[in-house]
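Rather than the whole complex, this shows some of its chains in their spots.
Letters A and B name the chains as they come in the text, with residue numbers starting at 1 for each one.
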Amino acid sequence: MLLRLRVPLSTLEKDSILKLCKELGYSTRFVAEALLELEGPSRPEHRSRLEDHAVVLEVMAAAAELSARPPGGPDTVVAIGDARFGGEFVSIVSGPCAVEDGERLLEIARAVRDAGGTLLRGGAFKPRTSPYSFRGLGREALELLARAREETGLAVVTEVLDPRDVEEVGAVADAFQIGSRSMGNAALLSEVGRTKTPVLLKRGMAATVREFLLAAEYVLSAGNPNVVLCERGVRSFDSVTRNLLDVGAIAHMRSATHLPIIADPSHAAGRSDLVAPLARAGIAAGACGILVEVHPAPHEARSDGAQAISPRELHALADEVRALADLTGRRLAEPAQPALTSGRSDS
Amino acid sequence: MLLRLRVPLSTLEKDSILKLCKELGYSTRFVAEALLELEGPSRPEHRSRLEDHAVVLEVMAAAAELSARPPGGPDTVVAIGDARFGGEFVSIVSGPCAVEDGERLLEIARAVRDAGGTLLRGGAFKPRTSPYSFRGLGREALELLARAREETGLAVVTEVLDPRDVEEVGAVADAFQIGSRSMGNAALLSEVGRTKTPVLLKRGMAATVREFLLAAEYVLSAGNPNVVLCERGVRSFDSVTRNLLDVGAIAHMRSATHLPIIADPSHAAGRSDLVAPLARAGIAAGACGILVEVHPAPHEARSDGAQAISPRELHALADEVRALADLTGRRLAEPAQPALTSGRSDS
């Protein structure tokens, strides 16, 4: 590693950084006034430790963290039910924004599976900007999700918001969703990190890629290696879309990390007519899957109705995703079981 | 209120929005194809309820929420120990980023009081971007803060990160700090909202003013009226400062809300040499106080040392704040008790 230091350094400051390096097991050599070269253990945790020192401006040639892809290393493939993320696989995660009703959920779940989706998403505990908005059915929704899984064979992912709910949500969910607002919630990340349940981790709305990967590091370093990253758009200055889907970050992360990354075109677009082009863009940039909100009657949805596509649109989109996966040398992970139901549930 | 609707509307969509309005107690009238006028109860919670509907693009002339300043209404003044925020008062909140050591904390606390500060900040539970960074001394730090309060008479504010810690932190703290990363943490906001302990709520790093005020609304609507807002800079594209102090948001919020708003120049600057000018800018824009990190030996700090000013610099800054408060028709709330110690603890 190479430390870039703030200059000029006082003797106290110099002693202090040299002492820290020594404590961490490094031998040091100044290669320029502001550059200190370190030789030693290069452990994952050392980059942050060094960055935290007041006189360190930057750690160059930094020790690899757990999320980093070793040179030439393979993708980590995360499996959730029939869904596979990474490597040769692309998967479709879909469902309603919030679980609102058992029949409706079942209708949607069937449509998801019929389209080729393998993982059902549905909010039980909803993070909302306003305290007056619908915040989900909670436990009741968890039960409905479990029933939908039973009926359709789809695995289930749902958001957990509160460290106190991890056990209860984990008893039902095949994967935890950590939403954008929670990306920096260390208590929550540590808690899901102590389980082995896969974690679908969304990027914070103005998080850098490094901050995003350090959030994943909370989970990985706690012992849970099953992290699927999700790019869902970052905040921008224009309002034609709700967020700005960062396809460059998707492309960059394909080489920067071994973890799979998927795209959420629904929250990026914020409007149903742009979901399909953004989903295609995400896959084309290298994403290993998409997370799409679907609803047969968006005006009845209690949250985010404006961005929900119809089951019919999901079906068409899934066909495009198949073709794009193929074009980029991959394939869609399809539901293993034959569909139990015959009816299509398009709106 | 006036609803701006997405057009064209299907009959189902139209019926659906009219039904919601009726349920909330409003009579309706279309004043244009895309504009629905509502007459009725105008309750705080209705704006969000209406915004959540899929066909509503915007709620105009919206019902006032609890944080909104009624036309011509007075400032809410929040008292924490000798500190006063709002109305004619400006207060200085200061202390180390993290509590690291009892002696050091005491040394800093005395310097804060000597400078004219009334509220001691110090992190016990630290939110960190990396799991490998120092995350605070936890309970031990709470005890040290309690001791520093006893010695100096300063009230104490410290961050709470996890809803499970609210009770324990609240047993010591005179005010909860909710950090930027937690602004969207509804579980935590609701939990501190159920207490009467004042809440120092920091703006999320890319939160709009409306989102910021809705986070306050979580606390207010849960029954706790004692909220002090804190602008600490938003994320931007340049790196000469760590964040971009949004003085326009401070100025705007002075009229938009009755709640007091303070500025955190330390996190905005990210470097000690810019803390004083940003503190001055914040007060000049209308802030009711500043939150400043101070450390006599920044190179020994285990977090954010680069942005800590010295006790001597704090003293000079406090004099400027006094003068600026005066210039804007206000005054600095000073420590009520005479200093118990004679020694100044400048570095």
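To be clear about the criterion, a contact is a pair of C-beta atoms (placed from the backbone, for glycine too) under 8 Å apart; a residue touches a chain by one contact, two chains touch by 3 or more.
Bear in mind the structure is a predicted one, so any value in this text is a computation, not a measurement.
Oligomeric state of the entire complex in this file, given as copies of the one sequence with 2 shown: 4.
Basically, only the chains that are shown with their structure count from here on.
Averaged C-alpha coordinates put the centre of subunit A at 29 Å from the centre of subunit B. On subunit B, the positions that touch subunit A within their shared complex are 6, 10, 12-13, 16-17, 44-49, 51-55, 127-135, 161-164, 181-182, 184-187, 189-190, 205-206, 211, 214, 217-218, 221-222, 235, 297-303, 305-306, 308.
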